[in-house]
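Yeah, one chain of the complex is gone here, protein chain that is, but the others are all in their spots.
As written, the chain order gives the labels A and B, with residue 1 at the start of each chain.
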Amino acid sequence: MENQEKLDEFQARIDAGEKIEPKDWMPERYRQQLIRMMSQHAHSEIVGMLPEGNWIERAPSLKRKLVLLAKVQDEAGHGLYLYSATETLGIDRSELVDQYLYGSAKYSSIFNYPTMTYADICAIGWLVDGAAIVNQTMLARSSYGPYSRANVRICKEESFHKKQGYEMLAKMADGTPEQQKMAQDSVNRWWWPSLMMFGPHDSDSPNSAELIKWQVKLKTNDELRQHFVDRMVMEAEAIGMELPDPDLEYNEETGHWDFGDIPWDEFWNVVKGNGVMNRKRIKDRRAAHENGEWVREAANAYARKKKLQQEKAS
Amino acid sequence: MTTETKELTKQEAFLAYLLRLADDRLILGQRMSEWCGHGPQLEEDLAMANMALDLIGHATALYEYAAEIEDEGHDEDYFAYFRDDREFTNLQLCELPKGDFGFTIARQFLFSAFSYFQYERLKDANDEQFAGMMNKHLKEIKYHLRHSREWVLRLGDGTEESHERIQESFDELWMYIGELFYMDEVDEFMIKEGLGVDSSEFKKEWKKLVEDTLTEATLTVPDWDQFMMSGSRKGIHTEHLGHLLAQMQFLRRSYPDAEWK
Partner (left out) sequence: MTDNNNDNWPLWEVFTQPKSGKPHEHAGSVHAADKEMALQNARDTYARRNEGVSIWVVKSKHITASTPEDMGPFFDPANDKPYRHPQFYSVPRAVKKRS
């Protein structure tokens, strides 16, 4: 049993705004919640490479090809930072990877939607990365040191991700009729899923209170979502994109934009594995992992051989 | 053949030379980028994306300069997106499907080793802008060579499976390496102008590097005198290129009047 004194001491450190470091005492539940949340964040970065990677080969200009490639590569990097941070909690990356490839660990459902047109790449940059930045900016102040530092680095690198999407979307919105149509169609399809990225309403989010008490998160799902909506309404208007919600309305009293009901049935359906791309995403990641096994083994075998040779020589 | 060979102008030779260099890098970079999200280990995903970025970045710079030399109001995208299979002059080596990780590494090693010797010389070319570009790209090529060479050693001298796999890849790639040293009137013209490189000058060094590496990796060096493919510098390609271009160019060509930069 964890004694109350230690728990109180821990809570006091959190309340004083101190960062918790890997070797510090922490409640087992705090550790478990972090592992769950951080690894899910990491898996999302990795699976997130797939929908966008889908357009690298077909990007419509050399510049856009380079931008997209660099962005998807960053996602690999961010996944790597996050796995590293999770590993400080005493769990190996390979175990974490097994948990989502073959077990029940989750990744963000947004990546189970298909990128059908190139405009989807722009909409993802604007909306999905926009939502991720809102979330990660908060997580950069998280109470767990390694997680906070990983998010600081991620935020610094990710600022171009949203900008490139928004910039290209603006160009398409201002482009030929076909481009305009393509851009609006993408925004229509990605708007609601991007709102769902913040998770269920606070009333349906069992982990929220605990995570906030421990300052792993500093704001609730609904607070973050509202912040995102307020910002996006402004940005959509600036480039002449319509948001597919007839109920969007500025509320003088609250100073925020009210929005319509989020289609949660769809959300849960995708979470359950019935999104257009769920199966393919996992299949692709498993294939990469399994096809890479002989490569990883070879590197280990070579390292062992070289070590033996060195030992013999000395 | 009875057709007379028309005298090349400097502009024509320079343009053709730049496009060959650029096409090699764009097509190889395109193949390398197919790994993005599918690498054998996360760290290697980053490494391969870096190489793809370098290759496509080098190609872009070369196309930009080609557009300047050509002086017909084209931009870099014109060369990448609006030419057909027969106009592409990349090596067949670069267009072959990515294969497994061993195949990708073996090809990258052979190509990077060649590029290394080639750029070592081109960095002193008699054209400031061109030479500067070569010098800048050389640094990245050195890293590609180092990275791919280290992997050849690990796969060759790793497990039985990895040894077999990469041996097979080298065997399969071998007939495409003859073209690395192909030279024609374009090269001759460029050499004469102090702009191009005579690849026969470093063939020995390249072969030695390849042989030493394969030997260290406990691999068998395939027969240097076996049959070698040819024709890519004149636009003769495998069927793979057409599919690669179809994918790469489709969106841009579907909406040619749209702004995509």
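Note that a contact is a pair of C-beta atoms (placed from the backbone, for glycine too) under 8 Å apart; a residue touches a chain by one contact, two chains touch by 3 or more.
These numbers come from a predicted model, not from an experiment.
Note on the undisplayed chain: of the listed residues A:Arg58, A:Arg93 or A:Arg225, the one touching it is A:Arg93. Of the candidate positions A:Tyr81, A:Tyr166, A:Trp191 or A:Trp214, contact with the unshown chain belongs to A:Tyr81.
When the full complex is taken into account, the listed residue touching the unshown chain is B:Glu150, out of B:Glu12, B:Glu150, B:Glu168 or B:Glu193. For subunit A, the residues touching the chain absent from view are 21, 23-25, 73, 77, 80-81, 84-85, 87, 92-95, 98, 150, 153, 157, 292-293, 296-297, 299-303, 306. Residues of subunit B that touch the chain left out of the display are 41-44, 46-47, 50, 143, 146-147, 150, 154.
Here is the rule we use: only the chains that are shown with their structure count from here on.
With each centre defined as the average position of its C-alpha atoms, the distance from subunit A to subunit B rounds to 36 Å. On the subunit A side of its complex with subunit B, the touching residues are 46, 49-50, 53, 56-66, 69-70, 72-73, 76-77, 79-80, 83, 118, 171, 175-176, 178-179, 284, 287-288, 291-299, 301-302, 305.
Residues of subunit B touching subunit A in their complex: 26, 30, 33-34, 36-46, 49-50, 52-53, 56-57, 59-60, 63, 76-77, 80-81, 100-102, 153-155, 157-159, 161-162, 165, 247-248, 250-252, 255, 257-261.
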